[in-house]
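Other chains of the complex are left out, but the ones given are in their true place.
When the chains are written out, they are named A and B in that same order, and each has its own residue count from 1.
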Amino acid sequence: MNTGAEMHALVERLYPLCRSITGDGVRRTLEIVGEYLPLRLYEVPTGTQVFDWTVPKEWNISDAWIADSEGKRVVDFAESSLHVVSYSVPVSATMSLAELREHLHTLPDQPSLVPYRTSYYSPDWGFCLSQNALDALPDGDYEVRIDSTLEDGHLTYAEHVVPGEVTDEVIVSCHVCHPSLANDNLAGIAVATFLARELAQREPYYTYRFLFVPGTIGSITWLARNAERIGKVKHGLVLACAGDPGSLTYKKSRRGDAEIDRVVQHVLAEREHTVVDFSPYGYDERQFCSPGFNLGVGSLTRTPYAGYPEYHTSADNPDFVTAQAMADTLAACRDAFSVLDRNRRYVNLSPYGEPQLGKRGLYGSLGGRSDAKQAQLAMLWVLNLSDGDHTLLDIAQRSGIAFDAVAAAADALYAAGLLAPAPPARE
Amino acid sequence: MNTGAEMHALVERLYPLCRSITGDGVRRTLEIVGEYLPLRLYEVPTGTQVFDWTVPKEWNISDAWIADSEGKRVVDFAESSLHVVSYSVPVSATMSLAELREHLHTLPDQPSLVPYRTSYYSPDWGFCLSQNALDALPDGDYEVRIDSTLEDGHLTYAEHVVPGEVTDEVIVSCHVCHPSLANDNLAGIAVATFLARELAQREPYYTYRFLFVPGTIGSITWLARNAERIGKVKHGLVLACAGDPGSLTYKKSRRGDAEIDRVVQHVLAEREHTVVDFSPYGYDERQFCSPGFNLGVGSLTRTPYAGYPEYHTSADNPDFVTAQAMADTLAACRDAFSVLDRNRRYVNLSPYGEPQLGKRGLYGSLGGRSDAKQAQLAMLWVLNLSDGDHTLLDIAQRSGIAFDAVAAAADALYAAGLLAPAPPARE
């Protein structure tokens, strides 16, 4: 089975679980991901202060339904986790359809679809169903039951770290709080999982830290508990909506010109893609790019947040995401991190005029290669621009030479003792 | 009577007066403006050194004419103040038409119009008349008479101050030295007058200082006498040609990216308008933007300086300017100062991740409003970009959200204790 198919299988496996920002659905999800990738789990107690927020009570649910006067379940949580408003308080009551309607959510414009709704921070309850199903309900009394608990417990998140040559980090974050929604965000979880597996195969330059966190409160919790690590986070990517058939969309970091922004745009340049500016709305880039952190974290999706009609509905199911699309998202991440990992700044140690490449065999050694002329040009460009300010990506873009060729030239020059790593850039 | 009509009535009332850079015409003009707006008058003695200049002698004129051999006045100052070259020395003589011609100014390309001419700084005299009138003069001797005085006296200018919350100032300057010319600059005087009245109705943030000064020597005199105030002048606008039927033109400050430049361009964006770069030619922006001051002062006109055929001719009369055009200029100023006054920079006091808006009622309080979603987005943008560097106008432009909505969001966040005023920007 190829990687795309494996990712799709993971999506299908995770799909039925009822995830929320806390609770056993998240734990079970991380347990399954853990079969693919060793995860370290963190449990943060209810009531923990995380910056301006407080970790909420833990929510769990075992069953929920609406039954008609004949006892027939007309809405049933067992059929789909979407049927219950997330964080619904427990309910056991009988009421008229008119009373019940106050707690029913539909999509009148998409009458066959069930919406996704939450009420995390104000105590409430509700059911989601299709407009068609609602229209079919006769007047009369209904029995309503939500077997949920909302108690002191924990917020759960997980990390997987791929150690690198340096302790500077790249974070890859995905949200694990959405219930039965495939593109948003099981596809993101799947791509992150297989990306981490791939990275572990090689020895990356940066340390890559994968975060599987509930949206908003999860990333804020992670940030609050990792204050001393933040300075090490040099780059990052929030992965979401990674499996729909649309083309890739990169949303830039708040900085707009962070290295990750340039790198991802560079590797996307030869693909059909869209680039959008940062906005403080979307996924957890909102938190990583809040002004107190302002991290170089962008967001990669296919069709972006709220940009497709299946968004936050029962139509965002495993049929909506494809193995091919997830494989393509994974490939883009792989390419981006491959550039990022080699995108160094060097100092030319022989900066007064050109060094004599011939006496070091840097011409001769290339003589037999068909790409010799480009390799030689790439060396001249690297030597000329290695003043501590230009990265290899800068050099590739200014010279019009492929990044791989520029990086290979830098490797050869470094091996010949003509380059030294540049001191850290002023920020 | 609406404001446009009131302004036009003021133009008509001021039109007959013979203004110059000094003299009773200026005093009478300021006396009439003073009926609309309390003015503080300043009298600066002849001979006062003002930077590189010296306040000149005061010029006054009671009568002037050219009479033909039969005693008939063929050119008569009583008909129009334009007929005499401003600052003409006194003359009483009889001379041939040939001799007289040396002192006659016409517009051969606009033969029915009388030009406007001055000779402030070299002692001379002359008459202005239409080419048609000149062509009709038979040869022969003419009696020439200019009853003027050029004596030690004063340069007169006036100020009106609208006090603000802060002592930082916005100056609004208009020139009061042109004789019977309506667009250049009675319309500017009228708009400044009614703008000041409006501003006094509200309590502005900035202190607004209106300057009614003779061109060049007047603004230089004001600058020389207000050296200690200059540091307080943060923004400014020179108003001229404010009443012709053309669309608005904004001429940027020398800086080109001063806050006033951005603000005026922002409010003009939805109007038909033109923006031109600074040039050291035009009105008193030349002085405010001289390199020793380099103030953030732009210039707002309709058709710009010298850009219409009526410019500096007898055709620039009250019929050329309209109540509607003056009202439109006034509205643009009002809109610009409304943005300028609210265009603050804030610091997000909860910058690590997003603050929890829900617990502060900032979602709920908006729930019933149809613009709730935009208001919520505006709050997220303000929080995200309030790092002390971005103004609310920056945020409006980057987010694409209307300035008013952004400012309202900032007010709500400030009231909730989530924002503090940013320290002054480094300049």
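List of remarks:
Quick note on the criterion: contacts are C-beta pairs under 8 Å (C-beta built on N, C-alpha and C of every residue); 3 or more make two chains touch, one makes a residue touch a chain.
From a predicted model like this one, the values you see are computed outputs, not experimental measurements.
Of the identical protein chains in this complex, 2 are displayed in place, while the full assembly in this structure file contains 3 copies of the same sequence.
Here is the rule we use: only the chains that are shown with their structure count from here on.
Overlaying subunit A onto subunit B using CA atoms gives a rotation of 120 degrees, to the nearest 5. If each chain is reduced to the centroid of its CA atoms, subunit A and subunit B end up 55 Å from each other. In the complex of the two chains, the subunit B residues touching subunit A come out as 348, 350-356, 358-359, 377, 380-381, 383-387, 398-399.
Residues of subunit A touching subunit B in their complex: 50-53, 121-122, 216, 219-220, 223-224, 254, 277, 279-281, 286-287, 289-294.
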